[in-house]
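Of the protein chains in this complex, all but one are displayed in their positions.
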Amino acid sequence: METPEQIRDRILARLPGAAVAVVANPGPAAQHSLLLGAAHARDVARLLRDDPGLQLDFCSNVSGVDWLDREIVETTKITAPDPAGGPPKELEQKTKRLQPGYLEVVYHLYSVALRHGPVVLRLRTANRTDLVTLPSLTPVWRSCEFQEREVFDLFGVIFAGHPDLRRILMWDEFRDHPMRKDYVEPDDYEWEPTPHGDVLAKARRHYPAAEPAAAAKQEPKA
Amino acid sequence: MSVSDVSPLSSPPGPNVRAVHDEFHGDLLEVSMGPHHPSTHGVFRMIVTLDGETVTKLKPVFGYLHRNHEKIGENTSYLGSMPYTDRLDYLCSMTNNWAYALAVEKLSGQTVPERAEYLRIILAELTRLLNHTCLAGFLLQDSGASGTPLMYAFREREKILDLFEALSGSRMMCNYQRFGGCRADATPAWLDAARTLTDNYGGFLDEYEELLTGNEILMARTQGIGRLTAKLAIGAGITGPMLRAAGVAYDIRKVDGYGLYPRFNFRVPLGAHGDTYDRYMVRVLEMRESINILRQALRDIPDGPVMDPKAKLRGFRPKPGEAYGRIEGPKGEIGFFLISEGGPNPYRYRVRPPSFINLTILEDLCLGHSVADTVAILGSIDIVLGEVDR
Partner (left out) sequence: MLGTGLIQGLAVTARNFVGSFHGTKRFVTTQYPEERTKLPEAYRNFPFLVCESADDPMGTLRCVACQICEKECPPQCIYIEKSKDKKPDANGKMQIYPAVFDIDIAVCMSCQICVEVCPFDAIEMDQVFEIAATDRFTGLMMDRHALAKPNGYFHQIHPTQAEEVDSRLAAERLAAEKKAQAAAAAKAAPRPAPAPPAQSPGAPSAQAPKPAAPAA
């Protein structure tokens, strides 16, 4: 099984303009992945499937991930001259930068013919709001068909080239995308009050007379 | 020409039956099979367009059992998600637990003691026995053998469930595996009971096969129905007995060699035609191989601890990173993809559900067959809605 760096080099040898980068995976699992640019993603996928050395003919898993805007603090050491005229001092300078959020789709590929894997691909959208289109890999691996529909349904990623992109788990008229990190669930559906203070407070708005004994002995949690 | 002139129905079409008048194809009937249906293995809906009795289009619709399991996984600790994995494929909770524990152990780099690995294999093979027995029963039940094969299957399944209850406390929702081993040890009495069950199961399977395998009605209803080619199966991500019935020798127990499976001597049955009868026979043969593995495991299980001594129950925070762990569950490849950001809850918790992905080619298999065959084909795919919808 080749390392991700070798796979990247093989891809770049055949498709020189493709945007391929290796994303290291910290932690003991060491399943490093390849980040693909959206423009050539389908060509790269076809190459990975048809190349005789890789033959990644089996797409096992397609997951969506939602990354919110993140503030990254970087600490750099700079030397600044001492205003009093002594030797230059080393100071730590913290720079903050905002990494904008994006939606990511992670593909796990295996090979049935050569019995190796996994090779992990990642595709990222430009942002979480309007530029959420990615190329669909369903024409390459049919197993992506239902799973990309699920990523569309729950995250809102639009897959260009998917034969039948519509909601799969939620009903068709549903709005919003439930698996996003900033999804706010509605509190106007019928549910059963559980003992906790904040849940009870929400439920009391809908069931004012349901819990006289419980309401009397419990105060809302701070 | 209106619908009522040519419709064979004696009563006007009801709310779930709609006649579609199409100039070129004559009258097509669109039937909604489900979600309330005794033969769809749960709340599963198929919108079938029929030309007479032949299926011309089939669209599966599911999501009726969607319980946002993945979102709950993001809001619950790693240990707290373990009972929820029981409820994915609710017939096979031990293997779901193992797949999740395997993924977390990959993520955190934990090791599992030998006795725990043997116990996991014993429980996984018992689960495979009960799942395939249930499948044979359900397939026959859906095909119209109203109850008899199913009740025999359930009678034997009860014995396995009694074993699970004695070990983990619960028949179906076992919540038994932990990260780094198993929750409780098996007593020698339990292992003896498991040995007795393994010895007797072969006799039950012989009787069951006498009832079913040579049955002309079963053969007429399932042979040649729903043929799946190997190329389509691999491309569509089909795994499990369905893939092997199409002739592809891909069993994750042999390919990945997780747990201690490389120590065991077992064969992987393959099908020659890829039809419904092959899917049924592959499962029966897999049951015989499972009995073989069980015999070996129960003979060789060593003494020792069942839990990694360094494993923490509370305050478990794996280092940042991600991992994908998969096992050969009875229905196919069940995998978990976890992303950790160093906190007590996973950042992303994804289940790779075999039943969901095996449904990709349902339409391909059913086209051209009659509506009664649809039920048999769906039965042989072996879906559980808890896993399809999560």
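The first chain written gets the first letter, and so on, giving A and B; residue counts start at 1 in each chain.
Basically, a contact is a pair of C-beta atoms (placed from the backbone, for glycine too) under 8 Å apart; a residue touches a chain by one contact, two chains touch by 3 or more.
Being a predicted model, the structure only gives us computed values, none of them experimental.
Colleague: Decide which residue listed in B:Ser39, B:Asn68 or B:Asn175 touches the omitted chain of the complex.
Modeller: Answering carefully, the residue with contact to the hidden chain is B:Asn175.
Colleague: Determine which one of B:Thr56, B:Ser77, B:Gln296 or B:Ser370 touches the chain that has been left out.
Modeller: B:Ser77
Colleague: What does the interface between chain B and the hidden chain look like in terms of residue numbers?
Modeller: 76-77, 79-84, 148, 152, 155, 158, 162, 165-170, 173, 175, 183-184, 207, 210-219, 313-314
Please note the rule applied: only the chains that are shown with their structure count from here on.
Colleague: Where on chain B is chain A touching in the complex?
Modeller: 62-63, 66, 68, 70-71, 106-109, 232, 234-239, 248, 250, 255, 318-324, 326, 333, 335, 337, 339-340, 347-348, 350, 352, 356-357, 359-361, 389
Colleague: Okay, in this complex, where on chain A does chain B touch?
Modeller: Chain A residues touching chain B: 25-29, 31, 57-61, 63, 65, 106, 108, 112, 115, 118, 120, 141-147, 154, 167-171, 178-179.
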